[in-house]
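Moving on, here comes chain A:
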Amino acid sequence: MELLLDIALLALLLVTAISIAWIKDLFAAAMLAGIYGLLSAGFFMTMGAVDVAFTEAAVGAGISPLLILLTLALCGRYQRPDRNRARLATALVITVGALLISATTDMPFFGDANAPAHVHVAPHYIHQSMSEIGIPNIVTSVLASYRGFDTFGEVVVIFTAGLGVLSLLMETSAQPGRAIVHTQVEQQSRDIVLRVVAKVLIAPIMLYALYVQFHGEYGPGGGFQAGVIFAVGFILYSMVFGLDAARRVASHGLVQVLSATGVLIFGCTGLLSFASGKNFLDYSALAGNSVTGQHIGIIVIELGVGITVASVMIMIAYLFTGQLRNREAELATDRHQEIPAGAPARSTSTMHSLEQGAG
Partner candidate 1 sequence: MLLTSHYNYWVVIALMMIGLYMVIAQGNLVKKIIGLNIFQTSVFIFYISVGKVDGGHAPILTEGESLYSNPLPHVLILTAIVVGIATTALALALTIRIKRAYGSIEERDIQAAEELQERASSQMYARTPARKEQ
Partner candidate 2 sequence: MNESSLLQLALLIPLLALAGIQLTARRENVREAVSLIAASALFFTVTQLYQPMLDGQTIAVHWLDILPGLALAFRVEPLGLMFALVASFLWIITTLYAIGYMRGHGEENQTRFFSLFAVSIGAVMGIAFAENLFTLFVFYEVLTLCTYPLVTHAGTDKARQGGRTYLGILLGTSVGFFLLAIIATWLLAGTLSFQPGGIFAADTSAVLLSVLLVLFVFGVGKAAIMPFHRWLPAAMVAPTPVSALLHAVAVVKAGVFVVLKICLLIFGIDTLQSIPATNWLLYLAGASILLASIIALRQQNLKKRLAYSTVSQLGYITLGALLATSAGMTGSALHIVMHAFGKITLFFCAGAILVAAHKTEVHELRGLGRQMPVTMTAFLVASLCIIGIPPTGGTWSKWYLMLGTFESGQWVLMVLLMISSLLSIAYLLPIPLQAFFGGRQPLETEVGSPTAIREAPLPSVIALTVTAAGCVYLLLYPDVFYRLITAGI
């Protein structure tokens, strides 16, 4: 049964992937990408990777299609059919593929319980985590404690991405559009049904986010998933009730500060252990009893993760939708202009000044 499900899912994944590669309508491609994410989440489920499935569902089928769609709204929906470098690509893909296939020949069998991967490090987690950390969800304990530093890195990665997007899309003095209010984003919100449904939905979503956040030790979930869900709820709100409404709730500045705060919470929790001469991220220093210490530590850092992830996601959503509204503002104001004002205008003008400097 499980095997069949497995095969079916993989087959579906294959089909989806091919059709994504095939299709020229990027909008559809984005949707298919979402489906791809959902399918892989399902696959992870069958593999017993519940947390991963959860996350992949939230990211692969949630955030990333959303972002892609927002981008498409700005960049146009259809791609031009051209296969540049097709030959090179094929050659490269074939070589890499061949290498990979050859690599599989020496691999341990799929699902083999005595594969080296399962007998060296992993058993320690499975058998010791309860006594050492005292929470049932092994993944959480590995994630937050044994390999807590990776997770710290992960938070920083998200933070970095948020800042990167910020640095790319932040409103510069050259950009107009702040004044314009009538944007597609607002127009949606005239739909009464949507408003009501949203009103009803948002509260439980937030609540669920909190549940996922703090239930992470016992069941699937944790800071990251919670953060994503929270962000999704908020983004929904901003879509229905408008960017400005959302900004009134959580201003751009606040979101930035929060994103930083999350990282700092995580880091400082790690630093606390210096006080009692323990190593970085050694939570056992947080309380008399080491297990309690671990427990507290995990709760706190998961909170940090949640805050950062949520705020970064919201920040990114803000920035993307902000672009969207600018775009529409420009289309509304200066249709006659060939290139949209803003970034290109600025960059070309700087180009000009550069060359003046040279001449």
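Heads up, the rule we're going with is that a contact is a pair of C-beta atoms (placed from the backbone, for glycine too) under 8 Å apart; a residue touches a chain by one contact, two chains touch by 3 or more; residues count from 1.
As a selection rule, all candidates are chains of the complex that A comes from, given by their letters.
Given the structure is predicted, the values throughout are model-derived calculations rather than measurements.
Only one entry among 1 or 2 touches chain A in this complex, and that entry is 1.
In the complex of the two chains, the chain A residues touching candidate 1 come out as 6-7, 10-11, 13-14, 17-18, 20-21, 26, 29-30, 33, 36-37, 40, 43-44, 47-52, 55-56, 59-60, 63-64, 67-68, 70-72, 74-76, 79-80, 82-86, 88-90, 92-93, 96-97, 100-101, 104-105, 107, 109-113, 115, 117-118, 121-122, 125-126, 129-130, 136-139, 142-143, 147, 150-151, 153-154, 157-158, 160-162, 164-165, 168-169, 218-220, 224, 309, 316, 319-320, 323, 339-340, 342-344, 347, 351, 355, 358-359.
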